[in-house]
Every structure is written in C-alpha cells, then in structure tokens.
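The complex appears here without one of its protein chains, the remainder shown in place.
Presenting chain A:
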Amino acid sequence: MAIESINGCIGCEECIKSCPTDVIRLDPKTKKAVITFPEDCQICHLCRLYCPVDAITLTPEKTIPVIVSWG
C-alpha cells in the first residue's frame, strides 16, 4: 500500500483537493473520503499534512504493478 487508510474522516475534502495525483475521492453516499486510485499515490503525504483531524495513515511501501502481458 501507499496511502493505507482513512479513519475518522469528517468529510471536509481537504485530502481530496490537496492530492496532486487524484488518489482520493468522496463517496457520494457516505460523504467520506475514500482511497480510490491507490496505484497513482506518490507517497508525498500532502493529504496527511492537510487533514485537519489526522485521519490518514500512509506506509512507505508500494507495490509497483509489474508490466504484464499486453493483453
């Protein structure tokens, strides 16, 4: 994982807006932030730095997708 979890989200969308690579989206039903495109996380921690309630956990590891066959 890279961005690992969001616990205690208050739905302020700070992390969604501050992510340069559009990893996090708002769940339209729960109005909470959801890790949606983790493969594009560059582990820069801006989401965590902007989160007002310290809800975001990141890990430094990332599974880099291997180049799989072309079909």
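Structure notes:
Definition applied: contacts are C-beta pairs under 8 Å (C-beta built on N, C-alpha and C of every residue); 3 or more make two chains touch, one makes a residue touch a chain; residues count from 1.
To be clear about the criterion, contacts and distances are computed from a predicted model.
Only one chain is not pictured, and the protein name UniProt records for it, out of "DNA ligase-associated DEXH box helicase", "FeS cluster assembly protein SufB", "Sugar ABC transporter permease" or "FAD-binding protein", is "FAD-binding protein". The chain that is not drawn here is touched, among residues A:12, A:34 or A:58, by A:58. In the full complex, the hidden chain is touched by chain A at residues 2, 17-18, 20-22, 36-37, 39-40, 42-46, 49-50, 58, 60-62, 64-71.
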